[in-house]
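Each remark here refers to the structure printed beneath this line.
Shown here: the complex without one of its protein chains, the others still in place.
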Amino acid sequence: MSEFLLILLGTALVNNVVLVKFLGLCPFMGVSGKLDTALGMGLATTFVLTLASVLSWLLETLVLAPLDIQFMRILSFILVIAAVVQFTEMVVRKTSPMLYQLLGIFLPLITTNCAVLGVALLNVQEGNSFMQSLFYGMGSALGFTLVMVLFAGMRERLALNNVPALFAGAPIAFIAAGLLSLAFMGFSGLPVK
Amino acid sequence: MNNAGPLASPHTRQSSSVSAIMLQVWLALLPASLFGVWLYGWPALNLLLITTAAALAAEALGQRLAGRPIMPSLKDGSALLTGWILAMTLPPWAPWWVAVIGALFAIIIGKQVFGGLGQNLFNPAMLARVALLIAFPLELTTWVAPQPLFSANAPGFIDSLHITFVGVAPLVGGVDAISGATVLDGIKTELARGAELGVVLPDYYRAGDAMLGQMGGSLGETSALLLLLGGLYLIWRGHITWQIPAALLGTVALLATGFHLYDPLRFAHAGVHLLSGGLMLAAFFIATDPVGSPASRRGQLIFAAGIGALVYIIRTWGGFPEGVAFAVLLMNAATPLIDHYVRPRVYGRDPHGKPLDYQRGRFARRLKKQQGGE
Amino acid sequence: MIAIVMLALLGFALGLALGVASKRFKVESDPLVEEVSALLPGTNCGQCGFAGCPTAAEKLVKGEASVDFCPPGGKALAEALAEKLGVDFDASGMADGPPKLARINEALCIGCVKCFRECPTDAIVGAPKQIHAVMWNACTGCGKCVDVCPTMCLEMFVPETGLAQWRWPKPVESVAKAA
Partner (left out) sequence: MKLFRFRGGVHPAEQKTTRQLPIRPLPLPTRLYLPLQMHIGAPAVPVVGVGDQVLKGQLLARAPSAVSAPVHASTSGVIEAIDEFTAPHPSGLPVRTIVLRSDGEDRWSESVVPIDPFRLSPTEIAQRVGEAGIVGMGGAAFPAAVKLQLGDRNRIHTLIINGGECEPYLTCDDRLMQERPEAVIDGVRLMLRALQCQRALIAVEANKPEAQQALRRACKELSEVQVIEVPSRYPMGSEKQMIQTVTGLEVPAGKLAAEIGVMVHNVATSYAVYQALRHGRPLISRIVTVSGGALREPTNLEVPLGTLVEELIKHCGGFKETPARQLLGGPMMGTALPHQQVPIVKGSNGVLALSAAETGLAPHAQPCIRCGRCAQACPIGLLPMELASRARHGKLDAALDLGLLDCIGCGSCSYTCPAAIPLTQYFNFAKGELARQREEQQKGERTRALAQARQLRLEREAEAKRLAAAKRKAEREAKKRAEAAAQQEKV
């Protein structure tokens, strides 16, 4: 059990997908303007990421490896991810039209969120077991959500600032993200996977 | 009376100003910093002055580039305080360029680009501290053993200029003679070597010295006692709230005691954690910086407890011997969230913001009592 | 060969799953259109160039119209729409002129009833060959009547601020000038 907890903590904090691995920056910058939206995006991505890492693990171990067609990995993983995203989109659209509208183009773009594919591939690379993959995916996704929400809070505060014209908008957001990444370096060296 | 528009009430004001508050904080810091200067000699004074001057220069530059007035922002004392606190967290014999780069980073990146005073998300001094630690790990971890001013081994004033502007190495006696490790450094190294804590701890930690600050460490971080006094003064004058220091120190003490009881050989006791490193300075002077901390008292408790927990985690399991700066930055980042979710209860509303319901709860009981006419 | 078959099978399976899901999570109509059209003035005045407010609402939701499309709604509506649709919109550029009302110069009015027919809110009262009058509490200041009046007796004016309409101004941002 503590192994899974460590995986969860490690992927969420120490090897945070966004701030340490620099994956999934597109939604990180794109939908972090508002807290509610960021939370919605985080949860949607959590769902996709967890499901996709499990499904891709199954695909890898049950299909690709036995048939010895691992060269098809990226292609088939993307197929799986795209399907999961489509599914998520339907669910979100049905359950929360407002969130659907707010997430806009970024919802289908989860497909191309490199964090999703990245985590699925890392799972294979590190030879994770089924449960490890599950927690690896979930931890990464939770880390993504955590950072999204933190950053959205920061940006809501930034929106009330008198940032110099030169830095207003995206530049200050990038600076803030960089500084947040600096802060996350404090977690480095924690003995987790 | 410069605006011609209608004048809103109130038409009177308590006499206080931002600069007065900054001055008070600076005064409270003074004993600990003077002690640091005495303990580590002239190079420490150089460092303090250079950092502060660089911070003021950076502030002026930033204000000018942003097209904002320069003098008022220099006078408010915030840049001075940022520079001062940064210097207090640096190794006392750090070279001049470390001080200057740190001050520039703190003021320009940490504060000015966010819009100046009150607008920064992160504590500027801690940002600079972390940035320096990552960029110049060697300079930032070269500690000196205490050599009080006018004592036998202490460098003279001229030597101090050499130390600050050229470097330590060519001095008589060499590096070894002056190097000293901080308590936390020592413990981390020894534990990594597989030593037992109970055996090695007395080599690094003596409670009395730690209390007074007679040990290696950052310029102004060592004297827990003087920092505590300064902090209590600020609480007494109402410039900081008791919630942040209490929750911060309390969390660290609680975690340290708990783990120490669990395994005394691997985990240092609470005294070590409280009296060493930058914890005292952070608890009273850095985490209490109002700009990066939550507005509500309950929020402040959460914020400070978060810092405490992170400090303990990073110190105990992390890659760095000291985690105060990281912990403060991480909780700075969480502050907008805390402010969003933790707010004081509004008059006439329940904690969720709904109008009070007099059907149940303590208000219903009070109403019944009043209706009874007491 | 195996690869192609596998990919085809995978695609088929996922497609099947999505097909089932799309049946399961079917969304009938876009509720957003209704919400947006509730925000619009509903006068169908046509100043935006669309055929009435409901059409405009649809175009807005599809992103074919900008949130500042509605002249009578002004800045307030643009901001409300931007909020509802979650688009970034800087309304500071929009002139937020004071609301205007129509006024009839009684000396010039010939009682032609043209304005009367045009008014989207029936704010102008009168009968043929009689001087018309504008009921200000119903006038939206759309200015359509001004365009049709043959004698140019209609004009738009800004009503005076009384004590009841007075509002506190935003404090002057009097940051000290360089001392």
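All chains are identified by letter, namely A, B and C, in their written order; residue positions are counted from 1 within each chain.
In the analysis below, a residue touches a chain if its C-beta (ideal position, glycine included) is under 8 Å from a C-beta of that chain, and two chains touch if they have at least 3 such contacts.
Everything numeric in this text was worked out from a predicted model, so none of it was measured.
S.K.: Of the chains that are displayed, which are in contact with the missing one across the whole complex?
M.R.: The omitted chain makes contact with A, B, C across the full complex.
S.K.: Among C:32, C:65 or C:123, single out the residue that touches the unshown chain.
M.R.: Of these options, the touching residue for the absent chain is C:123.
S.K.: Even though one chain is hidden, which residues of chain B still touch it in the full complex?
M.R.: 1-2, 6-18, 20-21, 72, 76, 78, 116-119, 239, 241, 290-291, 293, 295-296, 339, 343-349, 353, 355-358, 363, 366-367, 370-371, 373-374
S.K.: With the missing chain put back, which residues of chain C would touch it? List them for me.
M.R.: 41-44, 73, 76, 83, 99, 119-123, 137-138, 140, 161-163, 166-171, 173-176
S.K.: List the residues of chain A that touch the chain left out of this view.
M.R.: On the chain A side, contact with the omitted chain comes from 159-160.
Here is the rule we go by: only the chains that are shown with their structure count from here on.
S.K.: Which integer distance in Å separates the CA centroid of chain A from that of chain B?
M.R.: 33
S.K.: Taking each chain's centre as its mean C-alpha position, how far apart are chain A and chain C in Å?
M.R.: Averaging C-alpha atoms per chain gives centres 38 Å apart.
S.K.: Going by the contact rule already set, what residues in chain B reach two or more other chains?
M.R.: none
S.K.: Find every residue in chain A that makes contact with two or more other chains and list them.
M.R.: Within chain A, no residue touches at least two other chains.
S.K.: Under the definition above, what is the set of chain A residues touching chain B in their complex?
M.R.: Per the touch definition, chain A meets chain B at residues 35, 149-151, 153-154, 156-158, 161-164, 167, 172, 175-176, 179-180, 182-191.
S.K.: Tell me, which parts of chain A touch chain C in their complex?
M.R.: For this pair, the touching residues of chain A are 33, 37, 59, 63, 67, 69, 71-72, 75-76, 79-80, 83, 86-87, 90-91, 93-94, 97-98, 101-102, 104.
S.K.: For the complex, which residues does chain B have touching chain A?
M.R.: 65-67, 109-110, 112-116, 119, 121-122, 127, 130-131, 134, 310, 313-314, 317-320, 323, 325-327, 329-330, 332-337, 339-340
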